[in-house]
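Got a structure here, written out as structure tokens. Questions coming.
Heads up, one of the protein chains got dropped from this complex, but the rest are sitting where they should.
Naming follows writing order (A and B), and every chain is counted from residue 1.
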Amino acid sequence: MKRVLLGVSVVVLTVLLAVAAGCGGKDSSSGKPAGKAAPVVIGVPTALGAIEGGDSLRAVQLAVEEINAKGGVSVKGEKRPLEVVSIDTREHEPGIPVTEALAAVEKLIAEKKPSAIVVGAFRSEVLLSSMELVAKHKVPYITTIAMTPESQKRIKEDYNKYKYVFRLCLNAPYLVNYLSKTMEFIGKEYKFNRAYIVVQDVLWAKGTGAGLEKWLKANGWEVIGMDTYPTGASDFSSSLTKAKAGKAQVIVPIFDMPQSGILLKQAKSMKVPALMAGFISPAVPGTAWKTFEGEVEGLVNLFFEIGPMPVKAVPKSVQFYEGYSRKYGQEMASKLSGHGPGPSYDAVYLLAGAIEKAGSLEPDALVEAIKATDMEGVIGRIKFTDDHQVVYGTNPKETATGVVFQWKSPGVRVPVFPEAVAEGKIELPSYMR
Amino acid sequence: MDRGIKVRSEDIFAISSMREIMYLALPRAAVIAVLLAFPLLKDLLGHYWQNVMLMTCTIALLALSWDLLASVGLVSLGQAFFFGVGAYMAGFLSRSLEMTPLFTIPLATVAGAVVCTLVLFPVLRLRGIYFGLITFAIPLLMMRMIEATKILGGTEGMSGLPPLPDITIELYLVITAVLVCVFGFKRLMDTDYGLVLQAIKDNDRSVLASGINIQWHKTQAVFIAAIPGTFAGAFLTHHYQFVGMPAFALEYSILPLTSVIIGGPGTFAGAMLGAFILVPLSELLRAFGTLRVVIYCAFLLIFAVGLPEGVFRFIRRKYHQFERVVPMEEAKA
Partner (left out) sequence: MEFMSVIVFGLVNSTILALTAMGFSLTFGLSGVANFAHGGLYLFSGYVSWMLLNYLGLPFALATLLAVVVAALAGALIYRLVIMPVRGIVLSEVIATFAVGVAILELFRWLGFVTYEFNLKPFIKGSVEIAGVAVDYQRIIIIGIGMLMAAVLWYFTHKTRIGLALRGMSQDEYTALSVGIESDWAATLSLALGGVLAAVAALAILPLGIISINIGYEVLLIALAVTVLGGLESTAGLVAGAFVLGYSMTLTSTLLGPQWMEVVYLVAIVLVLAVKPSGLLGRSKELEERV
């Protein structure tokens, strides 16, 4: 019996390994070198299992494919193709030590020797600790998911050490800005002034929640409560009860975990008469109306960056969306997450431009070139501040832009803010009218 | 076939000839030599594998700590507790008292072990899986407490802690620690004191009946076992210059446990060997992402169910057999 068992388990393990080898090998590197010239390697170390991470990698691959189709980038007069190498840091899973994610990043840098890294850390905590690694290995690092402003502070404090890190996506203060503008509109239009904030217990969400709370209090709102939920929590009834008892008119959720969709469902079943306005990652994709069976109606949600949500005011974003649909299919495109893919796609173009301008892959020259960037991307106009953050604003002609939208019947996402990209206005959902 | 030198090696006649001394000393010496030579090969192996070595030694320390606890009959499912306490202790000492790692690591090791012993003291009387249960729950509880109370940096942890001087020095530090633990624990178990500890595992009632305070012995064993664990935590904190909630992560409980099960419990060398198989292997499997955990589990299952003696005992047996193929004439003489 024992021997048979052992045999069976060895066979099972072998099959498992073989399957894994088949699947694991497939997506670890792509964008095969187009010509004979040595490729320029771009590293993507992120949480590939997370929706944002996976989408961002696909956006990067799309951009690389487009650039390679045109012959690649020219370095010192020689046309060289781009090549993407990715590694899964698993950092979105609760219980994965930061050190584990760092080990993955270090493995990528040491073994594949990328000329630059895009997408980068998923969690702010990992970004902060990766900065030491990046400084040690001197690799230009364009982060497009992690959002903490703390990294900018460090860049300012010790510029020469940390100058390799750039952020192309929204950061927490800009997010607060978008949310507060949205609240301002809601307050004016419907005379609402009672809000309840629920946030996920992670750095960026708490920072955003605290920033928004400050703004609300300074602008005549009453914040009835602010609760933090651990990543992975799935019962929100205590906050909803308190929100209902406190007669909150707006509930501001700030979450990037799939479980946060339950908040919507639970609020509906508990009949909480409040408008939901904030960020709930599972309710961003175009398929959300169907998955939630219409229960997302009225939810005001946002795309941190234009791109995955094509807006007419930025033709490039429409182009990106169509390109993405062609390569990965309509369904994948409509499932694009609200944070990451847009800037990740732009990051590759930005990098290609910087390499051509610098005329070399030498890190310090690249950093200078990236810093001097001024280009039109799918997220709007891209320009960096002194602390290496892309400027976000309300006009895509002048700055990079995010977009606030509302779910409206019969299942469409209507951009409502900023005015430059808006195609509609925030309306009260049917259960509040 | 299995006898010969093995029998002799366990008593004084073992050192009857140079050849037999070599026979006994070589495997040990070889392991020590390879480990000590490892940090010198940094140009050959590169930075990455040095890091893997560091991680391997860390897990080996936790595995050794597990094995020592298990030899008193205390089965822990939460080595992450020792690791996390050491890590946070080091982080706290260097953040609030601004000490250098030279002081924080030894201090955190000892103070952390004291804390661990105090926490586990009330539950030492539990047997079997109940002790396992409680050790399983404690690291998770610590994590949630830090999350909820926001003490010690809360979910963000503490970063920017002072680093250790150099990777070669770091490597020598942990490798020495591992070697000291392997041989030291083995020695300890062979002393009279170690016999009492083992007796507690085999039959605690009869030890009790002999007038020995088993509670006190268990407490001491927990303290000794906690030391490598807290050391590993304090050390990695300074290596990564960061400490946070993940210091109590399940990984630090599963990996040491799997290492011991692969290597074979009760031998210490097995625990170390297990870690040296498992951790590098898991690095090679990194491309598989989350599937790695499934693979660890498969290993755990195969070894726990199919090969409970573990790799080390298997190798040791083969080594003893291999030496004993004696020519007939010699045997006659």
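Criterion: contacts are C-beta pairs under 8 Å (C-beta built on N, C-alpha and C of every residue); 3 or more make two chains touch, one makes a residue touch a chain.
This structure is a prediction, so every number in the text was calculated from the model and none was measured.
Of the candidate positions B:L24, B:L141, B:L188 or B:L281, contact with the unshown chain belongs to B:L141.
For the chain left out of this panel, the touching residue among A:I262, A:V318, A:V391 or A:L428 is A:I262.
Note that of A:A38, A:A69 or A:A245, the residue touching the chain absent from this view is A:A245.
Screening A:E78, A:D158, A:D235 or A:D386 against the full complex identifies A:D235 as the residue touching the chain left out. Against the chain not shown here, subunit A presents residues 1-2, 5, 49, 51, 93-94, 201, 227-230, 232-239, 241-242, 244-245, 258-259, 261-262, 265-266, 269-271, 282-283, 287-288, 291.
Interface with the hidden chain, as seen from subunit B, comprises residues 75, 77, 122-123, 125-130, 132-134, 136-138, 140-141, 144-145, 147-148, 250, 254, 257, 261, 288-291, 293-294, 297-298, 300-301, 304-306, 308.
The working rule: only the chains that are shown with their structure count from here on.
The part of subunit B that touches subunit A in the complex is made up of residues 46-48, 51-52, 55, 144, 147, 155-157, 159, 236, 240-242, 244, 246-247, 249-252, 283, 285-291, 294-295, 298-299, 301-302, 305-307.
Every residue of subunit A that touches subunit B in the complex is listed here, in rising order: 2, 5-6, 9-10, 12-13, 16-17, 20-21, 23-25, 28, 48-49, 87-88, 90, 93, 95-100, 102-104, 106-107, 110-111, 125, 128-129, 132, 201-203, 206, 230.
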